[in-house]
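All protein chains but one are shown at their positions in the complex.
To keep things simple, chains are lettered A, B and C as they appear, and every chain counts its residues starting from 1.
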């Protein structure tokens, strides 16, 4: 702890403190929103499965902090944290969970189908592994558009990936930029970040978040192979929380074979890290994105973390016996908020008063969002059938074109 | 060449010569049968797609030589060589290709669906990658059966691998046993054959043959993960002939990432070797099977080879331009028969007269098989519908039970 | 007779088969979990050990291949997926391989395996967790497809399925798991390929699949009060399919309603209507009617559930129209959300 402080003072304490504040606040917001949902769930007004990410906030916060507005994210059933960290609209999320027409998916999707195009959150879906190739495809589609026949695509697909996006990125990562990344925790021979100066202009990236269960699906491997083949700007982020529903890793993957090794098999550079340490996640993501943005191909991060609540639903379920109370307590002690909170208080990044103020702000924001959700109307029965098909030449595709 | 000879004399030249003879004769039989099929195909009496393995004979011969009768094999669309090398009935194969009721699949399957249960050839099917998990399942089912019932199951799962080697295996590999395996061509740190003396009785293995195209399918990865998880006695044999139909590896897999590395990612020990050198294949298979039979889990071999004829059908097709004539000629010069033939003649394993005699024998056998096929009756129309479902308590399952 | 819940009937059938035949084993995501696949496998892992009841990697396609391979090696696997939607990943192994393995090798091997698929509904299961895909499986020669609607049938059909030497798709609707009914003790078999008349009647034949059989039964009670005697038939297996029982009934009633849990277009209800049209179309007193899902994915909002899922009321309305030529209106409007089968069902699953 002493060392950290000293180091930080040497390396631009302000920047580091800004980063710490931002990461902490993002995590606090996710935590309080998730806890708020858990508390309200018994009201039975959020009538859809919910997969809370309490305990796993550092991954969403750390990775998304390094993303710019132009970068895109896709996720899974456990998407609340990613959605919020990427800037997804809280009111629309809660309205969605309440099944309202003001929801981010107009009430058609529920908690497992979040989307906020304006924030670059392109969608989440609960079929394990399936959004991974879709994320790769988004990166591929962008690449095709960028390079497809010169001018013609320009008007239609507006953005020339490059300067603008890059600035965006630099802006949002200003804090991080000045911080020397923490040393990689696992040195892997022959599998090094290639962060030589990029040849092409910096690329926008697509991030695919998924659990370690998804790495058992063929779709994951097919996606990795293609991303590596085409050297696509994709960051694969695996949140390894040790369980798939009630199933521990031991019954699903060979003992002693770490998840990130799968990526290496595909020739995709990968790292493993502490998913409960927001600064460590940030640092790994920062390095990985340098590599990816430089056009040097995809990268994968395996971040070890732990889900606190039941797989699906608002409660704790250690009583079921699929995992031990000790294990849970061990991880609980590694709470990403407590850890970063201690550090931040310690190094003066923030004060307890500030934390309290943030909490109040977030609680108020949450309460307002819940009120919005509750007061919103349900979708009309008449809306059920006509929206199955996109009308040709509808406005819908302009999003894609502008993306 | 000199060195080889000297080495062999030191190490039991007779054994080595026997091996050379057997491998050569097996390859010769496959070659002549495939050429025979190619020659007859224009008759239009084999009315089904055929995928010839001319040029790839060394893999089938080398691997199957190390297999005992109890070991099982599954394969793909390109299965003739594997079927023959494993001891599949030639007459039944040709009858099958002629669509006759005496065919190995009673005319229902054709060239892409070979089976000979009595030879331990459990089936081939042309959906790329799909027989790989099935092969793993056969090994899994055997393991479950062997240990089904009470706590008998435990010892195995406790993975106390250990002492005794399989008698069956030793018997069938007597020749090979005395030959020192050639040094591994690619030394892989941290990925070593574990050939310490086996503790449990040697296991029967299941071999899955497939092309490098199949390693792009999710099914391959799902199969590897499960085989590694359960430490199943499966040998994965990938014949990397550089193409999937007309598509070169470059458009399908990332440059510089060798196929066998995929297995490493899964924690499955793997080796790469020269698939046109029957002795090298044999030696790699021998080592791999020691590991597998010892109950130390699955292994994978990537064997580089080359298909001479068109992907499907009897002709050459280099004129199409998807590969160069030079490339083809380079590989043709590496003909597994010519190479082993030269070696065998050189070291006295056999004489040209013997080769000629073998050729005559095989040609006669082939001609007789073709005659059998042509004279056999077609399946009756009445047989088409009743065989869709297995009748309960039919004889069919006794095979499985005895397997 | 003692009563059991549907999920208990499935449990009992599995238990009996496992006790009798050591080659039977269960595999599936969560097969060993504390909730035991909604109770259907609970405790079997302790009873039979980890080699006969086991979890698996999240790899539906590959694991179906594994299960098929194990059947070829003499085992009798029961694979279970918590949602039929996940089995979409495994269609290749199910349809190309398992369904055809016996046939395409000239009958030399067989693939005795059961795949249990659960159909989700309610509490915002939404577009990817509540599809009814039995019509797909019913289309494939080589498969057998079972859709029991009562605890008694669930047990007898599952035993038949496990003992069958072919791949059997066994479909369980989540809203059936908690219904109760009489279930005989011990081993008994309900043969695959026999429909069951759940209730005799002379005015209209209602063929109702899976959970719709429950709705049809409720509808028949209401209809009786309206002076209409409905004959309710549960086909029970969709392949092989018992056409005779249905044709016989329609011959008597002259009217046909088919109620299905899946989409109408190109769904199984069409097959039932087509069979009847081919066999006794000329003697129908009025055109047949299908009651099925509207042509959209499952919307998640609870407010739309009532508009998405047809119920007994729709059946009653159709029957009144067909038999009495009049419009029927339910006495009381449907209350609140129709996204739970009963009050005990409070999510999250």
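The rule is short, and it goes like this: contacts are C-beta pairs under 8 Å (C-beta built on N, C-alpha and C of every residue); 3 or more make two chains touch, one makes a residue touch a chain.
What you are looking at is a predicted structure, and each value in this text was computed from that prediction instead of being measured.
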| item | value |
| --- | --- |
| Candidates B:108, B:206 or B:355 - the one touching the absent chain | B:108 |
| Hidden partner chain, touching residue among B:15, B:242, B:312 or B:345 | B:312 |
| Contact residue for the chain not shown (choose from A:36, A:55, A:68 or A:103) | A:103 |
| Residue of B:34, B:116 or B:217 touching the missing chain in the full complex | B:217 |
| Residues of chain A (touch criterion as defined above) contacting the omitted chain | 103-109, 113, 115, 117, 122-123, 125, 127, 130-142, 144-145, 147-149, 152-153, 156-157, 218-219, 221-223, 225-226, 229, 387-394, 396-397, 399-401, 403 |
| Absent chain, residues of chain C that touch it | 61, 85, 88-89, 91-92, 95-96, 99-100, 103-104, 126-128, 131, 135-136, 138-142, 238-239, 241, 262-263, 265-271, 273-274, 276-279, 281-282, 284, 286-290, 295-297, 299-300 |
| Residues in chain B touching the chain absent from view | 41, 44, 47-50, 99-101, 103, 105, 107-113, 125-129, 213-214, 216-219, 244-247, 251-253, 312-314, 320-322, 378-379, 381, 384-385, 387-388 |
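In this text, only the chains that are shown with their structure count from here on.
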| item | value |
| --- | --- |
| Most widely separated chain from chain C, with each centre as the mean of CA atoms | B |
| Inter-chain centre distance, chain A versus chain C - centres from mean C-alpha coordinates, in Å | 38 |
| Shared interface positions of chain B, touching two or more other chains | 218-219, 221-222, 225, 229 |
| Sites on chain C at which at least two other chains make contact | 56-57, 59, 61-62 |
